[in-house]
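Worksheet: the structure to be examined is printed underneath.
Removed: one protein chain of the complex. Kept in place: all other protein chains.
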Amino acid sequence: MAGSTLGTILKVTTWGESHGKGIGVVVDGCPAGLPLAEEDIQAYLDRRKPGQSRFTTKRQEADRVEILSGVFEGKTTGTPISMAVMNTDQRSRDYGNIMEVYRPGHADYTFDEKYGFRDYRGGGRSSGRETIGRVAAGAIAARLLKSLGITVCAYTKAVGPYEADPAQFDPEEMYRNRLYMPDAGAAALAEAYLDRMMSECNSVGGVVECVIDGLPAGVGDPVFEKYDASLAKAILSIGAVKGFEIGDGFQAAKSVGSENNDAFRMDESGKIKKETNHAGGILGGISDGSRVVLRAAFKPTPSIAQQQKTVTRGMEETDIAIKGRHDPIIVPRAVVVVEAMAALTTADLLLLSMTSRLDRIQGFFGVHSAEHL
Amino acid sequence: MAGSTLGTILKVTTWGESHGKGIGVVVDGCPAGLPLAEEDIQAYLDRRKPGQSRFTTKRQEADRVEILSGVFEGKTTGTPISMAVMNTDQRSRDYGNIMEVYRPGHADYTFDEKYGFRDYRGGGRSSGRETIGRVAAGAIAARLLKSLGITVCAYTKAVGPYEADPAQFDPEEMYRNRLYMPDAGAAALAEAYLDRMMSECNSVGGVVECVIDGLPAGVGDPVFEKYDASLAKAILSIGAVKGFEIGDGFQAAKSVGSENNDAFRMDESGKIKKETNHAGGILGGISDGSRVVLRAAFKPTPSIAQQQKTVTRGMEETDIAIKGRHDPIIVPRAVVVVEAMAALTTADLLLLSMTSRLDRIQGFFGVHSAEHL
Amino acid sequence: MAGSTLGTILKVTTWGESHGKGIGVVVDGCPAGLPLAEEDIQAYLDRRKPGQSRFTTKRQEADRVEILSGVFEGKTTGTPISMAVMNTDQRSRDYGNIMEVYRPGHADYTFDEKYGFRDYRGGGRSSGRETIGRVAAGAIAARLLKSLGITVCAYTKAVGPYEADPAQFDPEEMYRNRLYMPDAGAAALAEAYLDRMMSECNSVGGVVECVIDGLPAGVGDPVFEKYDASLAKAILSIGAVKGFEIGDGFQAAKSVGSENNDAFRMDESGKIKKETNHAGGILGGISDGSRVVLRAAFKPTPSIAQQQKTVTRGMEETDIAIKGRHDPIIVPRAVVVVEAMAALTTADLLLLSMTSRLDRIQGFFGVHSAEHL
Partner (left out) sequence: MAGSTLGTILKVTTWGESHGKGIGVVVDGCPAGLPLAEEDIQAYLDRRKPGQSRFTTKRQEADRVEILSGVFEGKTTGTPISMAVMNTDQRSRDYGNIMEVYRPGHADYTFDEKYGFRDYRGGGRSSGRETIGRVAAGAIAARLLKSLGITVCAYTKAVGPYEADPAQFDPEEMYRNRLYMPDAGAAALAEAYLDRMMSECNSVGGVVECVIDGLPAGVGDPVFEKYDASLAKAILSIGAVKGFEIGDGFQAAKSVGSENNDAFRMDESGKIKKETNHAGGILGGISDGSRVVLRAAFKPTPSIAQQQKTVTRGMEETDIAIKGRHDPIIVPRAVVVVEAMAALTTADLLLLSMTSRLDRIQGFFGVHSAEHL
């Protein structure tokens, strides 16, 4: 089936393989009138670019995005925004054993089972490069949200066993160290740990946290289209994600009701607020007006230079050591991908939420409620 | 928007409020020819029925399901299967302060924000009774999977801090104790803990684990429609779920590549197997032929008899203690709901996977591959 | 696949067979706050009821609708509205040769090919009774549109070769004669023709026309989700419809540009209007603010008492004469079904149109356009 399209109102379709002609995305349903330039997209793409630190691959690609449609005189037109990043570095290579041997922890085997064969060049469609399309689309969603006063911000919460301490949270720090970790102390420990694992030809997992501020209450639907359920799908659709939490997540399973329930109070401006936010900003699948907090668990990079047991396409047992340079951790480059997926989901559900109440619909169309029935 | 429909091929639509006329579901797209009787559905519904132990509400409802369409002469016809459980106990009640006061941890406030008002009787649409429709639908999905040799089985993994030990896993035990916990020792500790929390007017969270066996490789799609992403959405759409894991989940974030990667080997029958299953049966979003393992974290029941701080619809601060009898833990009754949602998602994606390869499509339609092009 | 659900925001799912336990529909996504009672639905259902004239079947069914969910204290709650009409007349019958012989012009053969077997009682799922669910849903959509000042009105345009003359259009007349034909003269000729065809054990086709007034410009999307395309699908999904026209339809194919183009002018109130309406209210797939006009061509009722050549399930040639009482023409009872389908499509696209412009979205959420970017 088709699995490359996401969203109901704001519909995103990505395409492209790691070592094909390019990678791209079509964003359909973006409202007309949003100021948008290639630089707005590029700023997001640059955050997932390789080669930024000793913990990311050395492959230097410009990854320049081009907007091919849907923007006219600096503003979105309401029609599909097509964006592409052409692969500049396509010289033929020796894919050697990757072509015939299934890499453990990768999708090589499952692609072959599903499709009968696969584009084996650098991971093909299951490559991390597929996220270029997501990030480009997410940049638009984030900009749309920003135009409505809503911000989405992700960062590295944990690297292996080293976790950022909320008490040490420093928003500036996350742009200072190359792990996007908002706690300088934890980042230092994490970097040392990464260096050690790299020297052992090993790789590391971690956790990304994402917060959404400024969202009004009422976004998300009660049953299958709960806001947190849609976020979960969007986040789990990122390769290497193995777990998702909203609010206290798995910790809530160990809590008790009297602690986990968030008390409602009135704030000084006469609005309802919650004293705590164990719920992570969502009650019954619907945003409650407080900060939305989610986390994604990433497994260690499956490509490691250590010898591993595996089998060939021809069903013979063999060993493999993945050559080439691979990130020892996916997390720092995945931060912006989490942000993109959260922004896309939030923007889509926010637009959908406009149709939930007749009084507001009548207001939108300039009808007085008593007028016609 | 409409949020009560799930699935692409096997499409499920639930309806009904806690204290309305009834609860029901329409299952559209079930293949024709599946033997199906009301008893097949009822067996699943009975597993989520209240009043089965001292840990579930005392409300005694028959919850008898009726099949209204889509089954003829004992088999599904391929047309929509409508099922309903009529509420037998609808006498008018005193909903007292629930009508005017927002219960902490519930969807009362977010419903009012989203819709302007709500059916305040017993939680209305956000009541746990909504899951009756899911379980009835899930029973059909499970039966469809079984007809293809695939089984789905969920159980209680943890109650508060007490976790079932995999080394003590006893499949019979889960039907013996009323917590659906497959480890008698952990179940005994959990029951003692629950008794203590009940005596303190408090409630407890927990974790449900679900395993799927017999599924062929190739189910799920590479990008947004990954099998694990769809499972995550289905599971998070259950009220009170705050976290989701596939395979090692959050533990994978603390692991290293050399441990987390599952080595491929050949089994004695000449088929590919994995030595371990940290991945939980899914690689790159596509099933790999091994057991699928997922977990859901449930928060403590928000309804507790303790005094809690909250506000009224009229925006005045107040206190509330939830009257009536409420389950001190949702988990045991949610086990079958997790099973239902996993079965629905798996069945839908399994049917979708039939269209991924031209050679198999040609085989299905009786065409020889070289014939027409 | 699932084929019983329609719509994006306003999502409708019908269920039920002709001679099963009942017929029903779930309407999900209706905005909260719409005043709604069973009588509002019943009024629409009564218009498709059999037994109203000598041209409709004599089967007398009450067809009383019951609202099972989604309405509380007289208003829609925003959650799924489940409605059912239980079949009161289910005594077992002799379906005789219908079970084994394929009726020409019916779906018996194609159902057997698709599903392997079928519910042969009275047409099962392909019976005209399936439209009960559509009409019940359409009644809600029509009410929603009315609350926004938009009306949908269908009537019989032609019966066999007898066509209502626009010059004789009399809106009262359509409720006076039992053909819903707004031209008394044409109706008289049509009735005489129908009497003659009935006496010959034959049946007749016809055309339904539907007009939509009060719709603002901007509804529908430019490419695949054109308003007229969605209307076409909705109308063709009614059994027995073989053709669809918007505006001048097939007549436009014989016209020339200078005649077919509608000139724009300013009206006295300073708004843009069109001098003519050959386009039928839609330009480029988007409503232009003028009256929407569509037509549906219905084939003659396939059930006729004349002897017809056919084959059995066992693939033997045979003859069949359809016993029982059947409408000699579908059109008068289909008028309200066309109205329902047009209303459902229009309401869905109207709600979707709210998200096309950022300035209006910002207004909806109370944001000043210059505020956040």
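The chains carry the letters A, B and C, assigned in the order they are written, with residues numbered from 1 in each.
Just so it is clear, a residue touches a chain if its C-beta (ideal position, glycine included) is under 8 Å from a C-beta of that chain, and two chains touch if they have at least 3 such contacts.
No experiment lies behind these values; they were computed from the predicted model shown.
Screening C:Ala158, C:Met174, C:Ala187 or C:Ala340 for touch with the missing chain picks out C:Ala158. Remark: the omitted chain is touched by one listed residue; of C:Val211, C:Ala252 or C:Leu373 this is C:Ala252. Contact with the chain not shown here comes from a single listed residue; of A:Val26, A:Val65 or A:Val101, that residue is A:Val26. Interface note: of C:Tyr44, C:Phe298 or C:Phe364, the residue touching the hidden chain in the full complex is C:Phe298. Along subunit B, the points of touch with the absent chain fall at residues 8-9, 29, 31-35, 76, 78-79, 143-144, 146-149, 216, 222, 351-352, 354-365, 367, 369, 371-373.
If you put the missing chain back, the residues of subunit A touching it would be 1-5, 7-11, 13-17, 20-24, 26, 28-29, 32-33, 66, 68-70, 72, 75, 77-82, 84, 114-119, 124-125. Touching residues on subunit C toward the chain that is not drawn are 1-6, 8, 12, 14, 102, 104-107, 109-111, 113-116, 125-126, 130, 158, 160-161, 197, 202-207, 216-218, 220-226, 228-237, 239, 242-250, 252-258, 260-266, 270, 272, 275, 278-280, 282-289, 297-304, 306, 308-311, 315-317, 352-353, 355-357, 359.
Criterion: only the chains that are shown with their structure count from here on.
Where subunit B touches subunit C, over half of the residue numbers in use are shared by the two copies, so each contributes mostly the same positions. With each centre defined as the average position of its C-alpha atoms, the distance from subunit A to subunit B rounds to 25 Å. Centre to centre, using the average C-alpha position, subunit B and subunit C are separated by 37 Å. Looking at subunit A, residues 8, 216, 222, 352, 355-357, 359 sit in touch with two or more other chains.
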